[in-house]
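A single protein chain has been removed from this complex, and every other one stays in its place.
On to chain A.
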Amino acid sequence: MTWDLDAIISRLYTKQLLPEHTVRELCEKVKEVLVREGNVRNVSPPCTLVGDVHGQFYDVLEIFRIGGYCPDTNYVFLGDYVDRGYYSVETITLLACLKLRYPDRVTLVRGNHESRAVTQTYGFYTECIRKYGNANVWSYFTDLFDYLVLSVVIQDSIFCVHGGLSPSLHTIDQIKVIDRFREIPHEGPMADLVWSDPVSAPTFSSVSGDDKGDFAISPRGAGYIFGREVTKKFLEVNGLGHICRAHQLCMEGYQILYDDMLSTVWSAPNYCYRAGNMASVLEIGPGLERYFNVFGPCPDQYRETPAKETATAAAAGAMGTGGMGGVAGREKGGSLAGVLSRDAVWEDGDVGMGSQAAVERRRKMTRRVGGMVGNGNGGEGSGDGVDADRVGAGGQDSGVVGRYFL
């Protein structure tokens, strides 16, 4: 059987499910690609880092609309592709196919949700049973997860991982020797990389001669929480300038800590369809410039939900395959009145979501943050929040407010 990957990918952009046997073959082929990749994958800029997406398929399409489609943009996904959202299966299937089609332009890092135990609890397992009638697809994907890389280094400068640091890992070389081809253990360095979190509380001040003084047991039940000193030491020992990770919800879509030594990127807007948060992707330029491109959720009328789907299934008829991320009904014009939330400020010109004008307007609305790696003027997040003038909602760029869906 010939594999027309482009045709398959076109179908996946319209949210169609692949047959079970195709998923099995897909996972086998992607494993063959991943097995050759080391635990620490080297990536050259320019590239775009994507944080947690958690099965929010329509918002993944938003990411491609604002960040560029594969292979025009190089992507590094930092994990947590599944669980919680309605479309974990469609999301992971699409990303796996993109990895297979463009292996040098797509990097898939493992998150804490890429695990059998976690997916049985947080939704992916249930979704597979519901959509395929059995657990085979779940087991194909969870076997695939065992092959995902653990971290990325961009041009010897930016270290990227899903969760954070480990008291057992002081150097990049130590990460390279981990045996990653297994279920995430309950504890140890591999668990720490996907579960740890930074804190900005003053508890963790420098302790002379005691490395562990800056790690504490995580309330999540796995991994650790770590502080500024540990971060600084890790960067110095390994000759790096910045750590970028995901794993924690950021209301503004991103957060910068420790005088720009570490940042969090979060890419699931309106998380679980109720948190009301913004999302972002981190665009890294050829000279390692960092730019948090902030965006909100895909507007409701372009988004299907399971309830809406059953209602419109009969009416809609066959869905078009609309190559570039087309969604049924999207190309139709029509007024936005009454569909969006009271805060929306979309204009009629935005109807064609992929239109150049809309993309341009969106780019103007977002903010430039950070700067050259190692340049300290990136601004610091104070505790939980981000500086007032950086907040995505309000301020001069009030157009961004329109993306909140509460």
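Throughout what follows, contacts are C-beta pairs under 8 Å (C-beta built on N, C-alpha and C of every residue); 3 or more make two chains touch, one makes a residue touch a chain; residues count from 1.
FYI, contacts and distances are computed from a predicted model.
Matching "Fibroblast growth factor (acidic) intracellular binding protein a", "NAD(P)H-quinone oxidoreductase subunit 6, chloroplastic", "Cell separation during budding" or "Ribosomal RNA-processing protein 42" against the UniProt entry of the left-out chain gives the name "Cell separation during budding". Here the missing chain is touched by one residue of A:Val118, A:Leu193 or A:Leu262, and it is A:Val118. If you put the hidden chain back, the residue from A:Thr73, A:Gln155 or A:Gln248 that touches it is A:Gln248.
Contact with the undisplayed chain is limited, among A:Val149, A:Ile175, A:Ala222 or A:Leu257, to A:Ala222. Within the full complex, the residue among A:Thr14, A:Thr73 or A:Thr126 touching the omitted chain is A:Thr126.
Mapped onto chain A, the interface with the missing chain covers residues 84, 112-113, 117-118, 120-123, 126, 183, 185-186, 195, 197, 203-207, 210, 212-222, 224, 248-249, 271-272, 274-275, 384.
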